[in-house]
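In this view, the complex is presented without one of its protein chains, the others remaining in place.
The block that comes next holds chain A.
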Amino acid sequence: MADRIILRVTRYRPESDTEPTTQEHEIPLRKEWSVLDGLNHIKDHLDGTLSYRWSCRMGVCGSCGMTVNGEPKLTCATFLGDYAPGPVRVEPLSNFPVVRDLVVDIGDFMRKLPRVKPWLIRSEQEPPAAGEYPQLPAEREEYEQFSMCINCMLCYAACPVYALDEEFLGPAAIALAQRYNLDSRDQGASERTDVLSAAEGIWACTFVGECSAVCPKDVDPAGAIQRYKFTAAMDSLKALLLPRGAR
């Protein structure tokens, strides 16, 4: 293995650039180095003005999502050695406005997320003294997969529907809604229906499947959306055919 690799990093300085440019850096290629380690090397030793987000370095915080050689990736979990001999192209995540260099604005997701009420909703709140809401392991399994989402935005970057329609609620927000809908302690599924079943909710999804393909935590947002389509369709059918009391 060669001991050096070239990183082609996108730069965008809003105060002087009208569009992004590419900067090349030759960095050491070490077996244990992730793309994020490479960026940190650039920041520490070659060009301190490079901007990008990162925090935990272990695939938990979801901050370091970028486009590596055209694919949305968590850069802390993507190893330089897998791209040898290079060069490796590092760009900001697609489908989001670029603030600077590799930093994107995810405000759109942050505004959409609370609309699906991603928290436990109870029809009647019991006082803390009444104790916790117990749950069986089998009940936890129902939603556990969807609770693994780290809001890294790779699914939004991979989704062509979101690229074309900015109103689309998006894969992570819907998967997180399902995380609570499928929780045995939650009683708020009906409060999420209007947002989820809207045209810009689940029905905007055309099942491209890339959100699930790029998800670093195997959340399978595409599966969550298709499952909810089935639920929503059955609910509509029941509302149409059954008397109110039998639904």
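Criterion: a contact is a pair of C-beta atoms (placed from the backbone, for glycine too) under 8 Å apart; a residue touches a chain by one contact, two chains touch by 3 or more; residues count from 1.
The definition used in the following text is that contacts and distances are computed from a predicted model.
Participant: Of the candidate names "ATP synthase subunit a", "Urea ABC transporter membrane protein", "Fumarate reductase subunit C" or "Fe-S cluster assembly protein SufD", which one corresponds to the UniProt protein name of the undepicted chain?
Facilitator: This omitted chain is identified in its UniProt record as "Fumarate reductase subunit C".
Participant: List every residue of chain A that touches the chain not included in the displayed model.
Facilitator: Where chain A meets the chain not shown: residues 12, 14-15, 17, 19-20, 70, 94-99, 105, 107-108, 111, 138, 141, 160, 163-164, 166, 206-210, 213, 220, 222-223, 226-227, 229-230.
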